[in-house]
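Here the complex is missing one protein chain, while the rest keep their positions.
Should a chain be cited, it is by its letter among A and B, assigned in written order, with residues numbered from 1 in that chain.
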């Protein structure tokens, strides 16, 4: 941790200082838990009530905030400014070793770029190419011939390039179709813990530049994601499906195989997407519906007992009218 | 395995013996599969029909059971009594080695309490503290600065303390927010295989004392669970959500971020909990509903074709009435 005055920090992270710039902070914390000497932030309006009681020595707020009980750093994008403040005060992770740890396994035919850190227990198979400044945490497994770009981070236990799930079934026997493709992870991707990204049957399964993947996500063979996608924990994408750029999949979302999700599509948590979705759409539910239609429809499920009652009332009324 | 007479066993596990106490048993088995010399039990009424045909030499039953074809051990809580019998006859797991296995990696700055067993291929990062009498099975990964209490068991491949999923997105680029917190696992917790429990963005992600977590579960950054929680396989809890004590999450349940589940809440398998839930409630479905309301509503989905027919009939009747 690095101690800085709010004035130094404001300059470094590009924020406007309001209040005493000589105040020193050395770490960040939530509004609720911050103690004197710590910097806090308001990114989620849900926590606005904590502003009045916070003991933080400084708070990052939106440019138009009225809060001034303690010194503030004001910015148009408080979350990005907070991100810079964390980096400025805490620095990036300090790895306990450099390069390939002796208890990792890297095949003699694999190549590992400069600045890349590979933790104990990781496995890198034959002819794998890994770029510069990557981090493979403990237990990461990369099968043969996969290609990983620069500045890629893969968390513990994730498996890159295991065989896609492909069999030719005949007379009740499932004959394995060799999966002769690979996985390509582009630059600046981060992959969470215990994910599985399968190698292509033919060609490449691809994760686009700058995409971020949470824990326990699975991407089937020949899935391709555009750049900048966000895939939340436990989501799954079946084989040969294509995601455009900046697609967002919520937690536990399931995406069928052989379809396309256009640029910027957002699929809500737990939704089940069974057909292609046009760029820019937000879909919810299983099977998925466009958000407006889905919200109205799924909300009415809750009203079904009431709807049934209204139908019964109508039946009674109509019966009465008929016998009049 | 240890051979014991039913009389010895009854004393040891606190059950009432009915029948021949000299009968010797040396292991436990299901009613269906038990052979002479084995002890069995009836915990789930579903298997009551197997009582008459069982070849077990003794059976643990409820205190008020009428079954007496073979000697019985009677107890108010047959499942707990069965648990004691398994321990008495089979003993706890015998580990193939003591302490830290040479093929595990434990950072020089980590501390490991007495009696703790760490299997080959496990990874324990810098400044991790692990208490006494814990077991970390093969492939368990504990990132830097996490803290694990006493008698904690973590099964193969689980990852404790990987980075939470936090980015500040600006102009389409996802900037990683360093996750500077840690994970705290309290005493007597058991965690299944291939789980992922993320380190906090700030502060600690916490698993409360005596909580039990099944396989492939994910807890996001800054999740806190109270003591005694039960989280079934493939459930996921998003960031900053708080679970009270003895909360139960069914398999594949998904819990949104930044909400609270009160003490004793039960969320059914596959449910999707999007808002805070008061203590003691049982919720089902996605989006979740209180169980009574949810059961009626979701049951009516099945009746929708019938409801549609009734609406059509009404429309026809009303049309007739109008033209009369």
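Some observations on this one:
The rule is simple: contacts are C-beta pairs under 8 Å (C-beta built on N, C-alpha and C of every residue); 3 or more make two chains touch, one makes a residue touch a chain.
Everything numeric here is computed off the predicted structure, so don't read it as measured data.
Among B:4, B:74 or B:155, only B:155 touches the chain that is left out of the view.
For the chain missing from the display, the contacting residue among A:2, A:35, A:69 or A:310 is A:310, taking the whole complex into account. Where subunit B meets the omitted chain, the residues involved are 27-30, 33, 44, 46, 77, 79-80, 82-83, 86-87, 90-93, 96, 101, 103, 119-121, 137-139, 155-157, 190, 192-194, 210, 212, 214-216, 228, 230, 232-234, 245-246, 251-252, 269-270, 286, 298, 301-305, 307-308, 311, 314-315, 318, 321-322. Annotation for subunit A: contacts to the undisplayed chain at residues 105, 107, 121, 123, 125-126, 139, 141, 143-144, 157, 159, 162-163, 165, 167-170, 172-178, 180, 194-196, 198, 202-203, 216, 218, 220, 234, 236, 238, 252, 254, 256, 258, 272, 286-287, 289, 293, 296-298, 300-301, 303-304, 307, 310-311, 314, 317-318, 321.
Basically, only the chains that are shown with their structure count from here on.
The best fit of Cα atoms from subunit A onto subunit B calls for a rotation angle of 120°, in steps of 5. The centroid of the Cα atoms in subunit A and the matching centroid in subunit B are 26 Å apart.
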